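On to chain A.
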Amino acid sequence: MNKSRNVKVNVEYLTRVEGHGNIVVNVKDGKLEDCRLDIIEPPRFFEGMLRGRSIFEAQHITSRICGICACGHSLASIQAGEDALGFVASEQTIRLRKLLLHQEILDSHILHIYLLAAPDLLGVKSFVPLIDTHNKVVRRALRMKKNCNNICDILVGRHVHPISAIVGGFTKLPKEKDLDTMLDILKSMQPDMDATIELLATLKFPDFQRPTEYVALVNDTDEYPLLSGEIGSTDGLKLNKKDYLKLTNEFMVPLSSAKHTKASRSSYMVGALARLNLNFNKLNLKAKKAADLLQFKPVCTNPYLNTVAQAIESVHCLEESITLIEHFKANGLKQEEAIVVGLNEKGTIPVRAGKGVGAVEVPRGILFHDYEIDKDGKIINANCIIPTGQNLGNVEDDMRKLVPEILDKSDEEITLMMEMLVRAYDPCISCSTHFLDVKFTNR
Partner candidate 1 sequence: MSKPKVAFFDFACCEGCQLQMANFGEVLLDILNLVDIVTFREVMSEKSEIYDIAIIEGSITTAHDTERIKNIRAKAKVVIAYGSCATIGGINGMKNKFDLEEIKKYVYRDGAKQIETLPTRAVHQVVKVDYFINCCPVYPPEILKVLKCVIAGIPYAVPDYAVCVECKLNENVCMYDKGITCLGPVTKAGCNSWCINNGNICYGCRGMVTNPAKNGQLDILARHKIPLDWITNKLDMYNKPRELDEQK
Partner candidate 2 sequence: MKTLKLTDSEYLVKQGKIIRAKQMTKLEKFFEIALAGGESLDHEPGQFVMVSIPGVGEAPLSISSSPTKRGSFEIVARSVGKVTSALHKLDTGDTIGVRGPFGKGFPVQILEGNDLLVVAAGLGLVPLRSLINFVIDNRRDFGKVNILLGCKTPEDMLFGDEVESWRKRIDVNFDYTVDRCSDSDWKGNIGLITSLIPGVTIDPERTFAAVIGPPVMYKYVIIELLKKNIPERQILVSLERHMKCGIGKCGHCQIQNYYCCKDGPVFTYEQIKSKKEAL
């Protein structure tokens, strides 16, 4: 190692991630003195604001935590709400929610792969120069994104802040011809998806390995668990979702005084890579083929390959969505299940005091919503634990291992490697500000 090397990386307002974050790395005489990912997002106090609101508004409000994974927040919020109310959703509702979640993951992954991550791998600063050099690729990306969007429009009114998915079910259900439209859209996406995998196969990712604990939902069935399951990890952890706090138990990071979460080790990772490392065998055939093509094998310990894991999951989600819609087409949708809720003025859904937890695999990893409500269904306490918050410790641990390994590179290269590392996690920073214990640096 280069003993005399001094490095100062100071990335303010990291770009091409959701939310505001800074990267700080300080190496003095070859010794790593400081290495942080700081969150500088203005705090928004969602958990505080939820108090006193009806549980039937929770989904609408918490969806606004994040515009990128709004459907994911909605689903976690609904799950927690229904858990607290003791409401059991119908089978049809669960299927539709799965369809929504698959589209959410697909949509978000496409955005990340093409618009946020790809520019680094192609040596440009954003997708804008690619409009000239890789016009077909940009068009494909925008088309795929739009397709996912169109499906969400049909399914829940819009992708950003879904409208019709609420506690109890859906306020509007797709009609026969909507199913046809969605199926057409999905099928038309298949060639684009193939091309996406082919493109990724040509890209070269940095080689960096650091085994860590990978956490995701697990279950005992053949289904790749996204909407339900127990909390599991590659270190053998198994927890009921209600005990999520045992997973996310916070601890102080000596250097930065920020609290992070940890399970069995100093940190853990959630997200597409973690999910594949735990549930690879449950992927559908096409996704496994894509994994072959991309030479991805679990357990993969290179965080940069989270982007590759996302691509494999995208294939999975696309194919599963098609299967789900074909199921609806074969079995019909019971329109009478559409519900009218509002603030539950009509008492459509029985209300009781209680506590409930939602645990859903959203694009960036496992997301927890936890509510306590009183007998009128008003929220007394709320807690939301966001994937990016859980990943922060792991990112910093990665950085700490990576920096010494690349000290022979130039400052610019180091900076880029750092940025790419953080981006690989596809962090959702404005989300994580709602995580209880993120440290905000002074500005």
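The rule we apply is simple: a contact is a pair of C-beta atoms (placed from the backbone, for glycine too) under 8 Å apart; a residue touches a chain by one contact, two chains touch by 3 or more; residues count from 1.
Behind the choice of candidates: all candidates are chains of the complex that A comes from, given by their letters.
These figures come from a predicted structure and were not determined experimentally.
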item	value
Touching partner of chain A in this complex, picked from 1 or 2	1
Chain A to candidate 1 touching residues, read off their complex	13, 15-20, 41-49, 51-53, 57, 60-61, 64-68, 70, 111, 115-116, 119, 125-128, 131, 138-139, 142-143, 145-147, 149, 156-161, 163-164, 166, 170-172, 259, 338, 340-343, 345-346, 430, 434, 436-437, 439-440, 442-443
